[in-house]
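Of the protein chains in this complex, one is absent; all others appear in place.
Chain nomenclature is as follows: A and B, assigned in order of appearance, with residue numbering initiated at 1 for each chain independently.
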């Protein structure tokens, strides 16, 4: 049984210009101890998907099962128990910590809410956690503004891990950090994964980071998953034209002065094109692509694609 | 390993090209022992983090400093303290009822040393009146503001946090109060109830809470979308905890600034009511003194001017404090929120 299983999840928002179909029929699975990456560009819905899994936004349809239990149908009381098991790390280290709270408060409050009694005990756990993520012990008395971006992200990680979850959803955790700090945080995440037996859903737009960090990659476009494969398989041979374009667009030192850009802009999730959502920008588009939405089908070796032309 | 000469006249080991260090990265040998390789950051202690300042005020230190370095704000605080002192010491200095007739009427200020600010048309001591009046002004001002703030924050926070239909209903409720002209409502409320200091206070609070509610609602709507609130929700915090511990402390700065101005308006409203004779008839207040001196303004203008100046300066002091608070709280606030 997989740790997390998502079945045809959709999250639609009412928008000014019609319904925004941010997530439109996504199915995926995360096994225990696995790091699954969710990649895509802006507007693909990856952030909304992450929040929908945790019910921070309410999904419009579909099911999410965590350890066999149906999260989408839970009452708020039942949801509380899930909160211990699924946590989130946010992108912006400057906005994800309450500026008016000390680190001690930020770390002990979740413990208090989830019934860890005794102030001393909570402070002990917080102190351990702070050291675990590589911050000095006197960090507990400080305020977030006294820390650098990388350190704040460490605090965010500490907060996410202090309840000892099983699954951590990382929403672009290193995108806002400098390159030299990214490496520190990624290494920390890998260490924590082994130490605490975690699974990650790693949401990112940076393919190079994903290549290092993930076991399996899901590629999202306009609210749908268009390709799913093990990391090495994806880089060895991506099957979906969008994935291929994405990989080709990553700056490549060996292709001096020559981009291989795909034409056209990112479409908006207000009005997804008919048929295959990618057909307007796709070099392989044919008649069937304009009319029929391709289904997500399994190919050999755990590789799955939503494209009429892929084999 | 081959050694190479360097410009620094030292040799270094020839390293393979920087591509892919598959072994552990070179760490400073003088730092942590190899047993704890993960803490490689420790040999570069952050300057910020290494300066330990354990003052409890660290959290608000900067705001205090900015506020205290503002001469206008300091003047405002000083004057307000004088007013507060007068209010407190009024009964000590002038233990008898200031509405008692004590001397010849229409004594000018300075004419008689026992009555430094003169007497009014009924022979009442003006200075005693001003000192006792300070009490009414401050009491009503502060109490009405506190009441208005409490009601406004509660309603605004609920509307801003929950959104949806709760928000729609509460906003309509706020709008009803805002569309009725505030002074007219004030007069009507005081006229219906018995005019005492208490009813005046409640009436003023009733008229001033809608602004607070709107402000609070706007703040809550903005802060509700912040990542740290999302994090609190994802950690399973309940609504009450999120409203009071996560959002409200961050929503306070504009409210604090507004509150000083609210005290000023409350004092003005109370004075206006008393001027028209709608205030507590058993208490002397700055407004009632101005009202009493209205008929003789051409001859004994000091009866109007002196309490009038008291009001002007108190309101000015409060506004200066408000500006000072704004300067102190807002710049950091806008980067930190």
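In the analysis below, contacts are C-beta pairs under 8 Å (C-beta built on N, C-alpha and C of every residue); 3 or more make two chains touch, one makes a residue touch a chain.
Here is the rule we go by: contacts and distances are computed from a predicted model.
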For the chain that is missing from this picture, which UniProt protein name fits: "Dipeptide ABC transporter ATP-binding protein DppD", "TIGR03943 family protein", "NADH-quinone oxidoreductase subunit J" or "Alkylhydroperoxidase domain protein"? "Dipeptide ABC transporter ATP-binding protein DppD"
Of A:77, A:120 or A:256, which sits in contact with the chain we cannot see? A:256
With the full complex in mind, choose from A:104, A:145 or A:211 the residue touching the hidden chain. A:211
Which candidate, A:190, A:285 or A:299, sits in contact with the chain we can't see? A:190
In the full complex, which residues of subunit A touch the absent chain? 35, 41-42, 148-151, 178-184, 186-187, 190, 205-209, 211-213, 231-232, 235, 245-246, 248-253, 255-263, 265-266, 268
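What we mean here is this: only the chains that are shown with their structure count from here on.
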For the pair subunit A and subunit B, the C-alpha centroid-to-centroid distance in angstrom is 42
Which subunit B residues qualify as touching subunit A in the complex? 38-42, 45-46, 48-50, 52, 54, 58-59, 226-228, 230-238, 241, 245-246, 249-250, 336-337
Subunit A residues touching subunit B - in the complex, by the definition given at the top: 51, 54, 56, 79-80, 83-84, 87-88, 90-92, 95-102, 109-110, 113-114, 134-136, 138-139, 141-143, 145-148, 151, 156, 159, 163, 184, 187-188, 191
